[in-house]
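All protein chains but one are shown at their positions in the complex.
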Amino acid sequence: MTNATLSLHEKDQSKMPLEYTTEEGDLRIFGFWIFLAAELVLFGTLFGTYLVLQSHTAGGPTAKDLFEIGPVMAETIILLMSSFTCGLSTIELRRHNKKGLIGWMSVTILLGLVFIGLEANEFYTYAVHEGAPLSRSAFLSGFFVLLGTHGAHVSLGIVWIIGILLQLGKRGITPVTARKAFMAGLYWHFLDVVWIFIFTAVYLTGLVI
Amino acid sequence: MDENQKQMSERMGAGFPWKQVIGLLLSLALTFLALWIAVGLSLPVPVTLTIIVGLAIFQAFIQLFLFMHVTEGTEPVHQLIGILFGIYVAFAIVGGTLWILAYAL
Amino acid sequence: MKKLKTHIKSMLLLLAAPMLTLLAGCSDKIAVLNPQGPVARSQYHLIIWSLIMMSLVLAIVLILFVYVLARYGRKKSSGYDPEDTGNRKLEIIWMIVPVVICVLLAVPTVKTLFSLSNPPKATAMESKTAGKTLTIDVTSVQWKWLFRYPDQKIETVNYVVIPAGTPVKFRLHAYDAMNAFWVPELGGQQYTMTDMPMKLWLQADKPGNYDGRSSNYSGKSFAQMTFKVMARSAADFDSWVQAVKSNKPVLTHEKYMELLKPNTVKSQTFSSYPELVSKDFNKAQMEALMNGESVETDKMNNMDMDNENNGEGGHGHND
Partner (left out) sequence: MIDSIKSFMGWFFVTGDPMIYGADASIALASIGIVAVLTYFKKWKWLWEEWLTSVDHKKIGIMYIIAALLMLFRGGVDALMMRTQLTLPNMHFLDAEHYNQVFTTHGTIMIIFVAMPFIFGLMNIAVPLQIGARDVAYPFLNALSFWLFFVGAMLFNLSFVIGGSPDAGWSSYAPYAGAEMNPGVGQNYYLLGVQISGIGSLATGINFLVTILKMRAPGMTLFKMPMFTWSILITSVIVVFAFPAFTVALALMTIDRLFGAHFFTIAAGGSPMLWANLFWFWGHPEVYIVLLPVFGIFSEVIATFAHKTLFGYAVMVWSMVAISLLSFITWLHHFFTMGNTAPVNAFFSISTMLIAIPTGVKIFNWLFTLNKGRIQFTTPMLWALAFIPNFTIGGVTGVMLAMAPADYQYHNSYFLVAHFHSTLIAGTVFGIFCGLHYWWPKMFGYLLDETKGKWSFWIFMISFNICFMPMYFLGLMGMTRRMYTYPAGLGWTPINVVMTIGAFGMGAGFILMAYNIIWSAMHGKKDATGDPWNGRTLEWATASPAAEYNFARIPHVSERDPFIAAKEGRKSGNAASVQRYAPIHMPNNTGIPVIMALLMFVAGFGCVFEWYWMAIPGAIGVIACMIARSFVYNDHYYISVEEIKRTESATGRLS
């Protein structure tokens, strides 16, 4: 159908997974990769900022004072698990198994919700109980904005996946819904990659120095 | 086309999700390894930092290749170049910023 | 074709026109090309060298440009060859030549760069102040310049007196907005910042007055943010210090706080300054202090730019 408008000439797409079979799907997925590459720079900028400001605590609490490894490990493992379940959902997508797809995606967003809950709790503890809100010092500004941006991305991802679940429920696995589900998966894995760096550059580093 | 064949078989797909399971196990292992190196050992700070950052990069590549299907698509080379360029620029800004506003991490 | 010739002629004229306007009467006013000290002179040499190289580049481009237009711009010009679409050899040439020029520019650039982080060679005879080095702490405040002589314990506003022939280390610091300290005849500029003292070596060959100004925009009265640098002979400098010490008022705490307000003031001279001044507090720290809070200084805030291995001034705050 879309092939008439935007034709991807001379490329045989019939052998590809469903999400690539329309030209639109192919274009969107490629564009989404480019978007993710741009996000890489966006997060890179935030990391650079955080690392520069890390020691600018202005007499307020330092990373060592605040961070606790327990909750951080919990968040990390939950996010890693969700990346795994998200991977499983993509496999179900490739098997054209709507039930499996919806099931694993639901598990993924549930894990995501738990993650957001833990993170919100961590933020709340710092800002309210420890007297360390973002306006306390440059270090805390960097911390809250880097992690907040990641958290906002995860939250947006949850909303997005819920939207896709609704569409999947209504329309089943079509080239369009398959594409959307696949892209949401990419996004989710990407956020996991970002978290790996947060875990390393923020938490572990903060505990070491 | 080789890759596409693989994708086909995955799509028809029976079989155990090996890629995913291996990815998960590796990720978990690397995470705990990094934690142990950072908190458990008391190596000199620069050594620790080098190792844990190295582990993080390794883990990122695991996600990229095992979970994210970066080698799929009609012309995967385009998205690979895109991601590489992104890595180049991200590295420039993180490394450059740290170098310019130099830091004893 | 006639039209074309006039085109080219007017283009050439255009290039010459500004030079002509310039020669009409102001060549000695070109401060940067009129260096009065070793720092400015080393930069001047670099500038002249780059001007020569750049004129060469420009000349090559212009000659080729005029040639192709004159040769192939006519209605009936011969030699049209649509098959002429590339030439490996030529392309390699115009890749190599710029590389060579870049190397010829980069080498003196890097050399000068490193040499500028060291004090220039003193030319004055050893005396009480001259011949060694002098340190002056500079603070930019919206919209004025404060100069503090930590060894002489005196303070001036909007002008600074230095001994000629003596390397002067200006330690630059900002109280509020960022500014830049620039005395074109003595040497290039350096920013003043609130969280990092920076170092700038300058030296005047001989006694004389030099214009200085802020070159980094800092708000309303930025245009008035100028100062005079007065270079004096070593003996004159010493007697000036003595005169200041004995004749000028002390800089009281109140008076100092007054100076920190954003406004413009006339030149002033003080025979002393309050202890607190030497801490180089920035606006935020000063306000905290006034509110009776303790002033937290980060590593960043009092990094020691004196550390000579910091090169140019720099951010090498490893601790």
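A, B and C label the chains in the order they appear, each numbered from 1.
Just so we're on the same page, a residue touches a chain if its C-beta (ideal position, glycine included) is under 8 Å from a C-beta of that chain, and two chains touch if they have at least 3 such contacts.
Since the model is a prediction, treat every value here as computed from it, not as a measurement.
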item: Neighbouring displayed chains - absent chain, whole complex; value: A, B, C
item: Candidates C:62, C:122 or C:289 - the one touching the absent chain; value: C:62
item: Residue among A:37, A:66 or A:165 that touches the chain left out of view; value: A:37
item: Hidden partner chain, touching residue among C:177, C:204 or C:241; value: C:177
item: Touching residue (missing chain; options C:193, C:251 or C:277); value: C:193
item: Missing-chain contacts mapped onto subunit B; value: 74-75, 78, 82, 85-86, 88-89, 92-93, 96-97, 99-102
item: Hidden partner chain, residues of subunit A it touches; value: 1-2, 4-10, 26-28, 30-31, 34-35, 37-39, 41-42, 44-46, 48-49, 52-53, 56-58, 60, 134-139, 141-142, 144-145, 159, 163, 167, 176, 180
item: Missing-partner contacts on subunit C, residue numbers; value: 3-4, 7, 10-11, 14-15, 17-18, 21-22, 24-26, 29-33, 40, 42-43, 46-47, 50-51, 54, 57-58, 61-62, 64-65, 68-69, 71-73, 77, 79-82, 84-87, 90-91, 94-95, 98-99, 101-102, 105-106, 109-110, 112-114, 116-117, 142, 176-178, 180, 182, 184, 187-191, 193-196, 198-199, 211, 213-223, 282-284, 288, 298, 300-301, 305, 310-316
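The criterion applied here is as follows: only the chains that are shown with their structure count from here on.
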item: Among all chain pairs, the one with the most C-beta contacts; value: A-B
item: Chain of greatest Cα-centre distance to subunit B; value: C
item: Subunit B-subunit C separation of Cα centroids, rounded to whole Å; value: 46
item: Whole-Å gap between the CA centroids of subunit A and subunit B; value: 14
item: Inter-centroid spacing, subunit C versus subunit A (mean Cα positions, whole Å); value: 47
item: Contacts with two or more other chains, residues of subunit C listed in rising order; value: 299
item: Multi-chain contact sites of subunit B, meaning residues that touch two or more partners; value: 101, 103-104
item: Parts of subunit B lying in touch with subunit A, wherever the complex brings them together; value: 1, 4-5, 7-8, 10-13, 17, 19-21, 23-24, 27-28, 31, 34-35, 38-39, 45, 48-49, 52-53, 55-56, 59-60, 63-64, 66-70, 72-75, 78-79, 82-83, 85-87, 89-91, 93-94, 96-98, 101, 103-105
item: Interfacial residue positions of subunit A with respect to subunit B in the complex; value: 8, 11, 13, 15-18, 20, 26, 29-30, 33-34, 36-38, 40-41, 43-45, 47-49, 51-52, 54-55, 69, 73, 76-77, 80-81, 83-84, 86-88, 90-91, 94-96, 186, 189-190, 192-193, 196-197, 199-201, 204-205, 207-209
